[in-house]
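For this depiction, one protein chain was excluded, whereas all remaining protein chains were kept in their positions.
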Amino acid sequence: MVMYNPKNWFALVFHAYSRRVMTTLWPAIAFMLAYSTVLCYIMLDYFKLHLADFQPTIAMHSLLGIVLGLFLVFRTNTAYDRWWEGRRMWGGMVNSTRNFAMKVAACLPTENHEERDWFAKMIPNFVFAVKENLRNGVQFAELEAPDDKFINDLKRFKHKPNRIASLMYKRINELYRANKVSGDQLINLDKELKDFIDLMGACERIKNTPIPYSYMMYVKKFIFIYIITLPFGFVTQSGYMTVPIVGLVSFVLLSVELIAEEIEDPFGRDINDLPLDDLAGKIKENVKEILL
Amino acid sequence: MVMYNPKNWFALVFHAYSRRVMTTLWPAIAFMLAYSTVLCYIMLDYFKLHLADFQPTIAMHSLLGIVLGLFLVFRTNTAYDRWWEGRRMWGGMVNSTRNFAMKVAACLPTENHEERDWFAKMIPNFVFAVKENLRNGVQFAELEAPDDKFINDLKRFKHKPNRIASLMYKRINELYRANKVSGDQLINLDKELKDFIDLMGACERIKNTPIPYSYMMYVKKFIFIYIITLPFGFVTQSGYMTVPIVGLVSFVLLSVELIAEEIEDPFGRDINDLPLDDLAGKIKENVKEILL
Amino acid sequence: MVMYNPKNWFALVFHAYSRRVMTTLWPAIAFMLAYSTVLCYIMLDYFKLHLADFQPTIAMHSLLGIVLGLFLVFRTNTAYDRWWEGRRMWGGMVNSTRNFAMKVAACLPTENHEERDWFAKMIPNFVFAVKENLRNGVQFAELEAPDDKFINDLKRFKHKPNRIASLMYKRINELYRANKVSGDQLINLDKELKDFIDLMGACERIKNTPIPYSYMMYVKKFIFIYIITLPFGFVTQSGYMTVPIVGLVSFVLLSVELIAEEIEDPFGRDINDLPLDDLAGKIKENVKEILL
Amino acid sequence: MVMYNPKNWFALVFHAYSRRVMTTLWPAIAFMLAYSTVLCYIMLDYFKLHLADFQPTIAMHSLLGIVLGLFLVFRTNTAYDRWWEGRRMWGGMVNSTRNFAMKVAACLPTENHEERDWFAKMIPNFVFAVKENLRNGVQFAELEAPDDKFINDLKRFKHKPNRIASLMYKRINELYRANKVSGDQLINLDKELKDFIDLMGACERIKNTPIPYSYMMYVKKFIFIYIITLPFGFVTQSGYMTVPIVGLVSFVLLSVELIAEEIEDPFGRDINDLPLDDLAGKIKENVKEILL
Partner (left out) sequence: MVMYNPKNWFALVFHAYSRRVMTTLWPAIAFMLAYSTVLCYIMLDYFKLHLADFQPTIAMHSLLGIVLGLFLVFRTNTAYDRWWEGRRMWGGMVNSTRNFAMKVAACLPTENHEERDWFAKMIPNFVFAVKENLRNGVQFAELEAPDDKFINDLKRFKHKPNRIASLMYKRINELYRANKVSGDQLINLDKELKDFIDLMGACERIKNTPIPYSYMMYVKKFIFIYIITLPFGFVTQSGYMTVPIVGLVSFVLLSVELIAEEIEDPFGRDINDLPLDDLAGKIKENVKEILL
């Protein structure tokens, strides 16, 4: 995620979008400009059509424009909701790790360094494992091993974050059986462990479920049909002004879809993606401050 | 569900929708093209009507176009919300089964192979039973019998997933009475069992409740009236250009409704449906990794 | 609720709405057609007004059309949300009754026929009482008396479902005091009883609270003003084509409001209402299968 | 709140809004009619402007009309959401008081008249205190004193409903310490007491937080600019028809804002406000029926 000043209009109006948006946007607009120039030339200079010969289809574009506009907003809302839900889940991760750390710290006596140390390593380990599991796979270098066997044990399991959570569930229940954590405290601690799994699952859900194939196709087909027929709506009325008009409208419509594509998968490392590395780092710092 | 690359515009613009959408869409558009050609012929070449004789009704189509566009978006939102709620419920299923497996694994000693094995079979059984209960009925071949009587006992019950959940509730309470699970652990385990039933019920609700009959009728009536009167809005002004215009507008409007029809019932085996088989398989794998 | 095939376009386009919608819709449209015919006659044939004499007010109708469209969608969303919330509450009823029955079945030994039988009667009784309380009042014939005094006792209370829930709360607490249900089990059972009351209350809220009086007035006034002035927007331009145009637009706009009126009160016995009788029957069947 | 039949179109179309809306609406529309008449006279009869001299600004009003329409719906949604959230909170109050009464009734033996009586008075007292706290301040006449000191004690506290809830929390904990309520029952009762405070707080939040000052200003400024410039969009085209057009559009736009003003503060005694007195009365009746 890039940090920016939302009130700096100048920068926001004139800076380019992320490279990924641009690599699709420029060629598409260039094509649209070339296409509408050729079309204008053929219709206006070659066939010498006038308003009387060819009635522009602007009425159709007006009718469809409303429907298209509404669908672009549907697309934007959907993409933004996914992004914001991802953010809420990671906000929940911040909350649950803090709560869990505080509860562990309150349950265990201050001098129980062993247990405190174990949780101060394992809670961030869980968070870092979830983070990279949403990307390309857990990076062991990011984890802190509480004991020698940990990394090798973890490698045996396919779903690493599940394993780490399992170990925490287990440890808490062992403390409970050893009467270091009472039954009432167990009930309170359980809420946070449950949250860990629920938050991780919600992130996996967002990552693994694109919006339905047919809607994705529909919006793209619709934009394509709309801008490819757009010159016919202006050519005999506005002449060569059609070219910049088509360019502008294409820019506005294609941008929405391309931005939505980028926003809706929020766990990568793009400028629009959520700052997962920062959040995981912040969680680690918080947990250590609370427990140690 | 089909896997696709949301950034591959070329494929998405030119590929056809699912077969089910197409079998209704093509005939409808073919009819609209034929109908508007005939109408153009009659009005322009037979009766030789001009703008002065017949004022196009485009103003009416503009007025109604806004209302129609808004209703199509209402339709899309409703269908998408059902689809996404279905997905959230199955995401919840992933979470609750993981949580339940972890809690059982933490409560029971590692050497209690019998109980662990029983739950490692029954949790996935519940998920598979729910999945097929949303389709045509539970497939016994997908279930793993923990003992010999299980399948025969299950056949006696009308609602199979209920029975499996009942058995898990019972088993947990037996472990509790046998002091293998403490009261505090019982309270924690109960949350997940409750989630199982709630998630199953929510899926059944989506499956069994189409959107209200009158709305379904209204949207379809409205689209029909709109496109059937559309040629009158263009014919005396745009001549035979009316035919492709009506074709395009029909394509755009009918697609929305047909896609919505497909999305709103998300538990089948269509290309737009949720990947329930994959999710159930993933749950099975996860649960076994945690418990065994 | 009527069962229908959402993909049967032919039936949905040509069938009539429910009788209740029709009894208001047809007279209104007939009036609008007559009114605009008379108006056309007076303006076109009596006063012989032309475009030069009377500029149509279509620009005003365009401006207001957007606002009206947005309000009709607000109206539709509101009505649909109420309907869907009602459905979610009854889905919750299915879930909570199943959960409660399973928990009771797991807590009590299999041979405790007396208690199981009592709950197998009282849970459905609660559901049936809630259902009819949302209509005209509890029908005693639908209830199964667990003992002789039950019906007479119930008659003494004004709010029947409250009384039934009270009896279940009491019974559970008696079992608790008799050590047949442990404290931990009591905590788990309490969640479902709480849900019963919350779900019932939510249904009562939907039933007893129409949308604010002023909004209801506003939408109806707005539709009325819009269609009554609509002929002035077309008459000098489109001549007698104004009559079918006004008819169509009236049909589209009035339908929305009339359907919304029907949807927003979802607990009756209309074709658009929720299938409460089916749901209550299904709950009864489920509960009996689980408990007996 | 006024009771009305949502299907009585005649009454709803022709009755006037609440007096509060009317006292602002009529003068504003009268002013707009006068203002546009004067403007028409000056432009058409004094300066004798024609279409060729003054091009109407209707295109601008079209552009802005969409944005304005969308903002009016934003305004309406916001107001309605506040109203409906208020209603949900009071529905929650009905549920929580019922639940609490049932739980207390189930925990305490039937013959414990003293405690039952105390709660049968204090629960409604809490509700009545919350209700009037949202208006002008608690009315002691509405409360039932369970003992002689109650009213005087209450007067010493600034936040009366807080005090009443505190007393209930205290009483429950005293019963717990006296072993009349077990620990498990305490956990169950606690949920309802927590709900009481949460529901009260949510109502206070709605009451004390108008929508942001800038949005309120923006919508009003926008409507004002729109209708004050509207005559310029019609005058040279429609002549004196401009006057009723401006009147109608003003009526439609101003109504939205004025109704929203009235809906968004739902705890008063207007015809659009929530029936708090009825709800509080119903709660009292329910609680007494359950507990006594």
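As written, the chains take the letters A, B, C and D, and residue 1 is the first residue of each chain.
What we mean here is this: contacts are C-beta pairs under 8 Å (C-beta built on N, C-alpha and C of every residue); 3 or more make two chains touch, one makes a residue touch a chain.
If you're wondering where the values come from, they're calculated on a predicted model, not measured in any experiment.
> So one chain is hidden, and I want to know which residue out of D:Y4, D:Y35 or D:Y169 touches that hidden chain in the complete assembly.
Selected residue, touching the omitted chain: D:Y169.
> Can you list where chain A touches the absent chain?
Contacting residues on chain A, toward the hidden partner: 1-2, 4, 6-7, 9, 12-13, 15, 17-18, 21, 58, 61-62, 65-66, 68-70, 72-73, 76-77, 80, 83, 87-88, 91-92, 94-95, 98-99, 102-103, 105-107, 182-185, 187-188, 191, 233-234, 237-239, 241, 245, 248-249, 251-253, 255-256, 259, 262-263, 271-272, 274, 285-286, 289-290.
> Please give every residue of chain D in contact with the chain that is not shown.
Its contact residues with the unshown chain are 24, 54-55, 57, 59-60, 62-64, 66-67, 69-71, 73-74, 78, 157-159, 162-163, 165-166, 169-170, 172-173, 176, 183-184, 186-187, 190, 193-194, 197-198, 200-202, 204-205, 209-218, 220-222, 224-225, 229, 261, 264.
Just so it is clear, only the chains that are shown with their structure count from here on.
> Return the chains common to the contact lists of chain A and chain B.
Looking at chain B and chain A together, no chain touches each of them.
> Please state, in steps, how far chain C lies from chain A along the shortest route of touching chains.
When the steps are counted carefully, the minimum from chain A to chain C is 2.
> Are the interface residues of chain C and chain D largely the same numbers on each copy, more than half shared, or largely different?
different
> For chain C versus chain D, what separation do you get between their C-alpha means, in angstrom?
Taking the average C-alpha coordinate of chain C and of chain D, the gap between them is 23 Å.
> I'd like the Å distance between the centres of chain B and chain D, where a centre is the mean of that chain's Cα atoms.
37
> On chain C, where are the residues touching two or more other chains?
Each of 62, 66, 69-70, 73, 183-184, 187 in chain C touches at least two other chains.
> Chain contact graph: line, ring, star, complete or other?
line
> If I apply the definition of touch given earlier, which pairs of chains qualify?
A-B, B-C, C-D
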